[in-house]
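Sending over a structure as structure tokens; questions will come in a sec.
Note that this complex is displayed minus one protein chain, with the remaining chains in position.
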Amino acid sequence: MSADAAVTPAARRRAPAGDAILEIENYGGYFSTSTDHAPTLKGVTYSLARGAITAIVGETGSGKSLTALSVLQIQPASFVRTSGRILFDGQDLTELDEQALRGIRGARISMVFQDARAALNPVFTVGRQIADVCRLHQGLSRKDAADAAVAALRLVHIPDPERRVRQYPHEFSGGMAQRVMIAMALVCQPELLILDEPTTGLDVTIQAEIIALITELCRETELTTCLITHDLGVVAETCDYAVVMRRGEVLEKGTCEQVLTAPRHEYTQQLLAASRLVENA
Amino acid sequence: MFTRLLWVIPVAVGVMTITFFVGRVFSGDPTNLYAPPQADAALRAKVRASLGLDKPLINQYVTYLDDLLHGNLGTSFTTGRGVGSDLLERMPATLELGLIALTLGILIGVPLGVLAAVKRDQWPDFLIRVFSLGGMALPAFWVGLILLWLFFVSWGFLPGPVGRLPVNVPGPPTVTGFLLIDTLLAGEFSLWWQAARQLVLPALTLGYGALGPIARVTRASMVDALESEYVRTAVAMGHRRSTIWFQYALRNALPPVLTMIGTTVGYLFSGAVLVEAVFGWPGVGAYALQAIQNSDFAALQGFVIYAAVLFVLCYLIVDLLCLAIDPRTRA
Partner (left out) sequence: MTTPTRSAAGVADPSESGVGGGTASPVGKRRWRPRPTGALGFRIGVGLLVCYLLVAVTSYFWTPFDPLGVGGDVLVKPGMPYLFGTDRLGEDVFSRTMAATRYDLLITVASVCLALVLGTVLGTIGGYYGKFWDGAIMRAIETFNAFPTLLFAMLIVSAVGPGILNIIVVLAFVGLPSYLRLARAEVLSRKTWQFAEAARMVGCRSWRIAFRHLLPNSIGPLLAFTAVNAAWVALITASLGYLGIGLQPGVPEWGSMIANGQDGIITGQWWVSFFPGMAILGMTGSLYLLGDGLGDRFDPRRRR
């Protein structure tokens, strides 16, 4: 992530002016297992513009992942919601029942997690896992689903997909496994893709490749993307909008340029200074 | 994988050695058991020679091993026949009972364990945990007696502890030795029903002791699997609960369960002795008990060796199965 290219990456086109596909309003809660029940999330409010890449930035403990998990309603069972709601295309996800949520997960909203090799089932082939998702949401036949799995691997630029589709997760490197996860997340063409620190723990060069892949895929299909990260370089390189969180609160949000070049909050300024990104005047 | 197969041999040899030494070193001079009471010194010496007891211990050991490897488990002085043939004759009874008990243990224990894991910390979990604790904490003979008291003495649903068939009822021609099969093969359906009724209580007793630990291990293993990252991914992809539980989680939870099933086979041998004593079952366990009561050490030795070797084999099979179902180890 070169410093000069930081704020005006060539890959970015003009910031899309879409309406919000996802709106998180005043979301708050605490963990029932904590001794004092101190609020872990406090009035989190942000929205994701349709077709744009939004970055959620924050350090460990900021609540960015927890909020993301809440979108799909897969947050830990010990988390108790005290306020707020999450609107997806007008529907409040916190009020939906399990069956409706299952229809949304993987089909309309997909999520990619950090440790891809741990996130894939070790006893099933990669192809089987992707095909399972297809058959679940699209009702494809076994053969069609298998073909879709191969196509999905090809989409994420995995070489020799026909052979690799029959391999197990432990036979993939970290970067390759992450590609597989992305393939699985995109195979049913969701409207919203959430990536929770997809590159943390990977080698730097691999990180760049994965980010480039994500950017390419999202731009091509105008997929709304939510990229959770603590790496400001990534934010600068790829994102249209940015939301900064700390300790369960949203500190600032706006277009990427705005947040990175003219941060209003002191914390954001500290983050920028620490990341050694050079701001364009 | 081949090395694991090879391991059976030294362990089997070790088992035979230990049994030999326990027998020889501890149980004193068996001559007294074989020779008539008024035998004089000369007769005693003859008996000793015929038993091979006059040779040094090492020679005895070698003869013993040699005998074993040729399938000669010694002679039971109670029945006068070879221990090997004794065991062979009584094995089907115990095997039939044991297999049914094991099947019960697995078919009931695994689903209960899954249910307990899925409904963790709620009342089904609590009930199942209490139930499986009973299976582990209660002595099999007591369970058998209580079941007898309830179903035979008090309510009269099921027959009493007279063995595999009611008294004075002749069995079918022996094909496999398994009554449930042989009666069907002979077309005698009422006999099948009688044999089945005799089987119910002993099988339940033995099975209860098997399902306790199996349910427990299944629960613990499923809980681990359900908390894993790949299950979270499966949930995030919108999979149905049944898919997640039985395909994604259970497959991964199986290895410890399989190992426990292997251990259960060992339990079934021990349990057989107790259950056969309660229900008058003419199996290998009862044979061992008689051997003890009659100080027939050869018979007891033979039984212990047979049980140990079988146990090791079962454990080996389970080990191989565990390897087979985990793709990570196949490479």
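Each chain carries a letter (A and B) given by its place in the written order, and its residues are counted from 1.
We take it that contacts are C-beta pairs under 8 Å (C-beta built on N, C-alpha and C of every residue); 3 or more make two chains touch, one makes a residue touch a chain.
Bear in mind that the values here come from a model prediction, so they are computed numbers and not experimental data.
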Candidates B:235, B:298 or B:318 - the one touching the absent chain: B:235
Sole residue of B:43, B:62 or B:153 that reaches the chain not shown, by the stated touch rule: B:153
Listed residues A:33, A:141, A:173 or A:269, member touching the removed chain: A:33
Residue of A:22, A:69, A:145 or A:202 in touch with the missing chain, whole complex considered: A:69
Among B:63, B:103, B:174 or B:270, the residue in touch with the chain that has been omitted: B:270
Those residues of chain B which, in the complete complex, touch the missing chain: 7, 10-12, 14-15, 18-19, 22-23, 26-27, 118-122, 126, 133-134, 136-142, 145-146, 148-149, 152-153, 160-161, 226-229, 231-232, 235, 241, 244-245, 266-267, 269-270, 273-274, 277-278, 288-289, 292-293, 295, 297, 300-301, 303-304, 307-309, 311-312
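Criterion: only the chains that are shown with their structure count from here on.
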Residue ranges of chain B in contact with chain A within the complex: 228-230, 232-240, 243, 248, 251-252, 325-328, 331
Parts of chain A lying in touch with chain B, wherever the complex brings them together: 72, 74, 101-107, 110-111, 113, 115, 118-124, 132-133, 136-137, 168, 170-171, 181, 184-185
